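One structure is given below, represented as structure tokens, and several questions about it will come after.
Note that one protein chain is taken out, while the other chains of the complex remain in position.
By letter and in written order, the chains are A and B; residue numbering begins at 1 in each of them.
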Amino acid sequence: MNRFLPFWPIAASQHAQRVDDLIISFSLLIFCLTAPVFVLIILFAIRYRRGQPADRTHRPSGNVLAETSWTVIPFLLTLGFFAYAAFLYLDLGRAPADSLVIDVVAKQWMWKFEHPGGQREIDDLHVPVGQDVKLTMTSQDVIHSFFVPALRIKQDVLPGRYTSLWFNANRPGVYDLRCSQFCGMDHSLMVGKVFVLSQADYAAWLRQAGASGDLAAQGKDLFRDLGCSGCHDPGSTVHAPSLEGLYGRLVPLDGGRAVVADDQYIRDSILDPNRDIAAGYPAVMPTFAGRVSEEDLVRLMAYVKSRGPATPAAPAPEPRP
Amino acid sequence: MADYVTLTDPYAEPRQQRSADFMGMYVFLGAETMMFGGLLMLVFACRLAHPEASADAARHLKIWIATANTAVLLTSSLFVALGVAAARAGHRRAVASLFVLAIGLGLAFLALKGWEYAQDFSEGLAPGLGPPSPLRANAAALFIDLYFVATTLHAIHLTVGLFVLGVAAASVLRRRTIVPDQAVVLEMSGLYWHFVDIVWVFVFPIFYLARG
Partner (left out) sequence: MTVAAPLLTPEERVSYLAAGSTLRSWLLTTDHKRIAILYLVSITGFFFIGGMAAAMIRLDLLSPTHHFLTNEGYNRTFTLHGVVMVWFFLIPSIPATFGNFLIPLMIGAKDLAFPRLNLLSWYIYVIGGGVTIYVLIAGGVDTGWTFYTPLSTMFANGHVVAAAAAVFIVGFSSILTGLNFIVTVHKLRAPGMTWGRLPIFVWSHYATSLILVLATPVLAVTLVLMSAERLFHLGIFDPALGGDPLLFQHMFWFYSHPAVYIMILPAMGVVSELVAASAHKRLFGYWFVASASLAIAAVGFLVWGHHMFVSGQSRYASVIFSFLSLLVAVPSAVKVYNWTATLYKGDISLDPPFLFAMAFIGLFTIGGLTGLMLALLAVDVHVHDTYFVIAHFHYIMVGGAVTGFFGAMHFWWPKITGRLYSLVWGRIAAGLIFAGFNFTFFPQFILGYLGMPRRYHVYPPEFQVWHVLSSAGASILAVGYILPFVYLVHSLRHGRPAGPNPWGAAGLEWTTASPPPKKNFLETPVVTQEAYAYPVLEGRRG
């Protein structure tokens, strides 16, 4: 790539290639629809300018067939592109079930990454090539946005919520990561690098980055240290919902509604327990807002998930839209 | 009488001018509807998303004060409507008296509202001020916050309405506005007051009747 005058970004995934194909072919279409207009305007300005003799008889001031055609036909031609673009977009929201899940916490003005084995990174992200990678993201403060131009992906990262993105990089290399939702003073410094490594290099990196015990094990320690087990473990005198097989299950709520126990539900239960009270249980759980950090939440979440869905074959549910 | 307006430029005919005045006021009230409508739609969405929390919050509202206020405001609109009719008939003093009665009722509304706010405050419902909140769920706090925003906005519009009615009534009494020749002034004031009333008619059920 020409570093002096770059013109087009590298495409580091099949999705990126498809987006490029889409915009290039769409540009061709609209060029074909527009160039005649520009050419005609210039032609008419020359041919029919004042003082230029030309045939100005029978000047039309309307033509319903022309109007209908140029209203309907260009629109219909764009519909195919609309549909393909929508398909690619919806696909971005459906991570494959076997994705490598990496947790992302954004804060002013840095990116924090947690690999499933407990490896942590700041601003840089190492991933293996040819592997589906799913990012589960939240923010500690304002809205940020995770943007990797080479992969053509972007997703806003919100406080109080999880959003997700997935990709499969097919070209080893180093690619820029940039925050792309204005987040305050050092927004333009909230950048990093995505290192796409071969499988062997990634395995080596994992080893040297030092697994600090997997996230679920750390979550179990937190569960005990924060006192959660005092109510939620069997044998407790407090009537609190069991967490065994909770993740992914339908939970009946006070008032007749029911929700799926997904990431958002677990998070809300810890930070805002009175929001959705499980049916048949007293509203006595205290809030842990301010006592747990985003990283703690990632570990607690991993622990709850490790307590398993009721049927191991049940796929993990998507975060609530 | 000439259609209750005094013809001025740029109009050619009184009927045209009066028609324009009415249209202008309706367009203005349409804009106001978009503002209150946006806010009330927000509250409605809150109620749909968090029915239990909204109902819990609504039970902390003073429904009897609000019911009294509804009666007060509807009656004031009655007086304003009668005043407008009096203006069309040319009864100067009747117009002033009726409008003053309506203003009195409007002030009564504000007094009752103030009493209600004082109670809300002492119970800790006011956001960030006063004693701690008795509400548990965040959605309930949101409902109450929106109640304060909506009723404050309404009260501000009502206060503006009191000035409008007051200026109109004074102007009629001092013969600066002649009735029935310039009754359109009273008609326009009346339309604005009725709008304030209609907003309350929506605010009342959306908040106070959410208690379930």
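The criterion applied here is as follows: a residue touches a chain if its C-beta (ideal position, glycine included) is under 8 Å from a C-beta of that chain, and two chains touch if they have at least 3 such contacts.
None of these values were measured; they are calculated from a predicted model.
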Omitted-chain contact residue, chosen from A:G184, A:G227 or A:G255: A:G184
Listed residues A:F113, A:F147 or A:Y265, member touching the removed chain: A:F147
Residues of chain B (touch criterion as defined above) contacting the omitted chain: 9-12, 16, 19-20, 23-24, 27-28, 30-36, 38-39, 42, 127-129, 137-139, 141-142, 145-146, 149, 153
Absent-chain interface as seen on chain A, which is shown: 3-9, 18-19, 22-23, 26-27, 30, 34, 37-38, 40-41, 44-45, 48-50, 54-63, 66-67, 70-71, 74-75, 78-79, 81-82, 84-86, 88-90, 92-93, 108, 141-143, 145, 147, 149-150, 152-156, 158-161, 163, 176, 178-189, 271-272, 275, 289, 321
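Just so we're on the same page, only the chains that are shown with their structure count from here on.
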Chain A and chain B, separation of their C-alpha mean positions in angstrom: 46
Chain A to chain B touching residues, read off their complex: 254-255, 272, 274-275, 283
Chain B to chain A touching residues, read off their complex: 51-53, 136-139
